[in-house]
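Have a look at the structure below, then the notes.
For this view, one protein chain was removed and the others were kept in their places.
Up next is subunit A:
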Amino acid sequence: MAQAITDKDGVKRYLITLNVNGDAHTVLVKGNAILTNVLRDQLDLTGTKKGCELGDCGSCTVLLDGKPVDSCLVLAVEADGRQITTIEGVAANGRLDEIQQSMINHAAVQCGYCTPGMVLSAKALLTRNPNPSEQEVREAISGNLCRCTGYVHIVEAVMATAQGRVTPDDH
């Protein structure tokens, strides 16, 4: 178990290590700290959004050991030692990931609030299944609610990525 530190007021905190986007961060958290808040407030990774905070909307989606989860329903102490990918870790070497580029090309982003979670859900799907059917894409993003786009453009963007039809200047 993570090292527990009790301060002079008797409040217990835990020294945990979160491996986020390839970097190990050691942070001190209270037992009741929620992963979303630790990512946003302590690690300054504000790409992870907060919507319902009850597991319904998916805007807080991160990958935990490669699998999408709602970080609003995860205690930070429970993620001690595990691998986390947030939206900040998707682009590599200053270049957007194909799925991000495809979302832009297909105008699949409007207000953008759902987009980080949507990208992570889609990315996890394509890693597991490089050639999904439209139904599989719809299922994979069904836990990510979007108020703006009606999903059609998002689904097209994911399908185009799967089929290798994404080019940087394809508009």
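Keep this in mind: contacts are C-beta pairs under 8 Å (C-beta built on N, C-alpha and C of every residue); 3 or more make two chains touch, one makes a residue touch a chain; residues count from 1.
The working rule: contacts and distances are computed from a predicted model.
Selecting from "Xanthine dehydrogenase, FAD binding subunit", "Anaerobic dimethyl sulfoxide reductase subunit C (Anchor subunit)", "Spermidine/putrescine ABC transporter permease PotB" or "Cysteine desulfuration protein SufE", the unshown chain of this assembly corresponds to "Xanthine dehydrogenase, FAD binding subunit" (UniProt protein name). From the options A:3, A:26, A:142 or A:163, the residue with contact to the chain not on display is A:142.
Counting over the whole complex, subunit A has residues 1-2, 12, 14, 30-32, 34, 53-55, 58, 61, 64, 67-70, 72-75, 77-78, 121, 124, 138-140, 142-144 touching the chain that is not drawn.
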